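With one protein chain held back, the other chains of the complex are shown just where they sit.
Labels for the chains are A and B, by order of writing; each one numbers its residues from 1.
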Amino acid sequence: MQGGAVITAEAMKSCDREPVVSQMPGEAIPEGQRSDGRYCVVNKPVPRVDAYEKVTGRAKYAADIYFPNMLYGKVLRSRYSHARILSVDTSAAEAMPGVYCVLTAKDLPGEQSWSTYLFLAGDEVRYTGDAIAMVAAETPQIAEEAIRAIKVEYEPLPGVYSIEEALAEGALQVQDYAPGNIVRNTHWPVRKGNVEEGFAKSDVIIEREYRTQYIEHAYIEPEAAVVVPNPVDGSVTVYGSLQNPFMTRRAVAVALGTQIGKVHVIQQTLGGSFGGKEEVMGLMCGRAAVMAVKTGRPVKMVNTREESFLESAKRHPFRLRYKVGATRDGKIQAFEAELVDEGGAYNSQAQFMNWRACVHTTGCYEIPNVKVDVYAVHTNKVYGGAMRGYSSPQVIFGQESLMDELAEALGMDPVELRLKNAFRPGSVTATGHKLEGQSVPLVDLIKRVLDETDFFAVRERYRKEREEAAQSTGAPEGRLRKGIGLAASFRGCGLGAESPDATGAFVAVMDDGSVLIRSGLTDNGQGLSTAHAQIVAEELGVKIEDIVYQRVDTSSIPDGGMTVASRGTFTGGRAMLGAAREVKKALFEVAARMLECDPEDLTSAEGIIFVKGDPSRSITFKEVANRAFWSGREVSKLFWFIPPDLPWDRPTGQGPAFPTYAYACVVAEVQVDMETGAVDVLKVTAGHDVGMAINPALAKGQIYGGIAMGMGMAIMEEVEFSDGDILNPNFDEYIIPTSMDVPEAKPILYESDDPVGPFRAKSLGEGAMECVAAAIANAVADATGRRIRELPLNLERVLLGKSLKRGKGGASK
Amino acid sequence: MKPFEYLRASGVDEACKTLAAYSGTCAVIAGGTDLLVALRSRSKRVEHVEKVLDISKIRDLDFIEDRGNEVAIGPLASHAALAESRVTRKYAPILAEAAKTVGSPQIRARGTVGGNIANASPAADTIPPLLTLDASINVRSTSGERLLPLAEVFAAPYRTTLRPDEIITEIVFPKPAGRYGHSFIKLGRRKALSISRMNVAALIGTDDEGTMKDVRIAVGSVMPVPSRVSAVEDLLKGQKLTDDLAREAGELMSSEMIRRSGIRWSTEYKAPVIKVLTRRAIVQAAKRAMAETMNVS
Partner (left out) sequence: MDTGSREIEVNLTVNGKKVTVTCPANTRLLDLLRDYLHLTGTKEGCGIGECGACTVIMDGKAVNSCLVLAGSADGSEIITIEGMEKDGKLHPIQEAFVRNNAIQCGFCTPGMVMSAKALLDANPDPTEEEIKIGISGNLCRCTGYKQIVDAIKEAAEVLRRRTA
């Protein structure tokens, strides 16, 4: 049968179905150009698939869901960061009209804790986010009043509030199972070569210490969930603002003491997460589920912003100690580091992020002798957790500041020092990974960013302006100093050797020609659904409008791990591609019979399947789909992608850590008011080795957002504590950049030819923010002539070189 | 949100009667940008509040008027109105400029100048400019009306000298006549939605030769309450401004701050920086005075 399909001239013009011509690694291709004539859907800035629902306000976030008969849950949290609970009196709350349940630890049907976090604390609270009791009531107001009516008798205990206090001889132990307050399983060493020999060879050796701060994710959507019980079989359905629905499913099963399969989790549109909506959501959903089962009614919980600050994970603060040595010619000979992060009261993910930290400690430089030790400590503060970059932004701040300081000690240009030691194809990383069979375009990327920013000329101009300004007096503008700084990084793509990186994707062709896709990974707002839709549309040769994306539903797709480590496109995309390929194969077999040709002769574009070189022999995708379905063919596929094993030797920290790496180079320009300490970030140019951008508009969106978040980390953001109490739990005092604060931002999408990812794509989401704070800090040091080794570079630090803090236990070291 | 009863007044007399009846348990709400934040967090400041009296619908209280030698502003005038009004921009640009720095467009649309005064935040941005304008406020209660200088309104952070049954009906100040220049400098941690770390308002009148005849300087988040600093004003009065004098004025401001506020956790930063902000404000105001002439028309 001959198809009546007409291939539009457009379709023929816009797509050349020939395989991609391989480019030399490291060759910079201006964005967009490379896709011309090569791809129909990927590498194009197609609008997001969820744009319409979001711009109209129709998208349903978890807090937007209402059920008849729904109750509102609320939690009572500890007044102290460390205390024994002597008694809890819930009688007044229980007696209030409209209150349906008031529960304490003794009432929990399942486990009291999940991982190490407590659904409800029983006899001891270890930080101010610990929950002691919870209520479900007719309205949020009644729930709030009921919480206030619960009386708790505490015996306040002394606490541990800093890395130094945690490590002090005879320090109080925050968790029984963590002697010396070292967070379980968080020590990750790296041993390469012999640092003693390396230092002996070095002409210049410097030792430095840097520190970073507690940072809040500050997604604009506070955590929310609704749990609906099914009284027939005891199962529950959970709707939530979830970054990792499968992780939440496990937590809920633990809280209820039920089988995992009885917990059905449906992800709602997610209002930002950045690594944040993980543990806190497991706890919230677990609690709501317990109350839902107890009352037999749907229970909704929505955190206030303050509650979100109290209980959600934070970016771990790091103490970064280094000793680095180089020969006169700028070759780094030895690098020794001790990185300690503050994990707070509970588990904290430090066991994973410290692994990533150990891999990236020495930066994107080839160094023969390396000794690294990373470990985390417990304190009576909110727990650390995943946050965009997963330890890299902290580690890069220290290590890239150190590079500038080493250059200064050597009397060498910091750019030259970097180029001299930068990874090249064939370089061996600190973990002994020889960079072969992957693109390593770092040197060219740095050069490209230097060119784009006119780096050396601008640096010279600012230097001259500073000299002139120093001579003029009086006028306030004479006290303004400009500076420019650079930072570079590499970032392992995906989870690497940290944990299993396998994931699944489901692609199903419907008999009307539409294509349903499902992933176990989530769209957190970054646009993963769009990237996945583009990958599948490209592979099948259909229009993006033909793709129907369904959000994660734990009962409809297997657990494909967490949406972390910028693996959504990089790893999840490969599963999508695999599923699409298999479906395509089945469809082409059907089409070949219809067009009386070999399946190998066929290709497809824009919803039309046709014979290569003879587009007059064609048929629509829809007709083929319909025929395939009615002839009983399997045209849906669950594809499971398993990346190759990456061996890791823990005692020495040696092994190929990641399948490939993405590189970045960021230049920041700042202006500093020398009399007030105010830093104005003028411009940030961010060059990112994206492999290939699946969607350039979305990729740029990641970079713009990364710049803003990195800038917040650099100059304004810090969760402040007084003996473990968070002093700034809302956006009036925890400040993030506004539209007025963000600098001029210039993204460079640098394409490189990497064989690993789907359509050569590398990870970007986290890389987009990881260098920014380091580049800004280097620019501030250039402007002021003074190095500040602790973030953020706020008014006080820039003017006085130290922070001033209100409250107790907050004194800066 | 703390539970409360809602009352609404459609006129000033009605509002006064209501306040008299529920004196001590009733809070007044206008724009709500401060009160609702306090009620939501159940701040100690609103512990006594059982009722909320909404005066936002009293049209008579929303105005900005040119009254010949005076400017009169209704307490319900929003920050946006202060920033945009022809009258304030002409006769009190220092106030218009300060109003523009408050919060965000949404906050400026709702937040009112009367609320800013009644809330008595030490960091309020409109208060130092009003102090330099020698503003007074009219307050009314069932027992009558009184006019009091704004400088006498602030008792402590978030506490005024107004009685709980009194309502602000008007803010008035004389138009600065002659050659005046102004400066409002706000130091915050970001460029919008920013709480003043410190602010300085300077209004300086000079003669044609540049001798400072009238010097009015007020600061926020520096002294225990927003206030004029007469020691600094006196230092400058009758002088022509020089770099050294401006610097000296800054030093004096800094020592006045320590004298009046004592040494606090933030002093190590504020002491050097208030010198700078004061110096900059004085220099800018004096320069502007020489560059332009403000006339009463």
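By our rule, contacts are C-beta pairs under 8 Å (C-beta built on N, C-alpha and C of every residue); 3 or more make two chains touch, one makes a residue touch a chain.
Note that the structure is predicted; figures quoted are calculated from it, not measured.
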item: Among A:41, A:310, A:708 or A:726, the residue in touch with the chain that has been omitted; value: A:708
item: Residue among B:36, B:151, B:271 or B:290 touching the omitted chain; value: B:36
item: Touch residues of subunit A, complete complex, unshown partner; value: 45, 47-48, 50-61, 63-64, 66, 141, 217-222, 269-274, 302, 304-305, 524-527, 697-698, 700-701, 703-709, 730-732, 736, 738-740, 742, 745
item: Missing-chain contacts mapped onto subunit B; value: 1-9, 14, 17-18, 21-22, 29, 31-33, 36-37, 39-41, 51-54, 56-57, 80, 103-107, 109-110, 191-193
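Here, only the chains that are shown with their structure count from here on.
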item: Residue numbers on subunit A that touch subunit B, as the complex places them; value: 141, 144-145, 306, 473-474, 476, 479, 675-678, 716, 731-733, 735, 737-741, 794-796, 799-800, 804-806
item: Residue ranges of subunit B touching subunit A (in the complex, touch as defined); value: 1, 3, 37, 41, 104, 187, 189-195, 197, 243, 265-266, 268-269, 272-273, 276-277, 280, 283
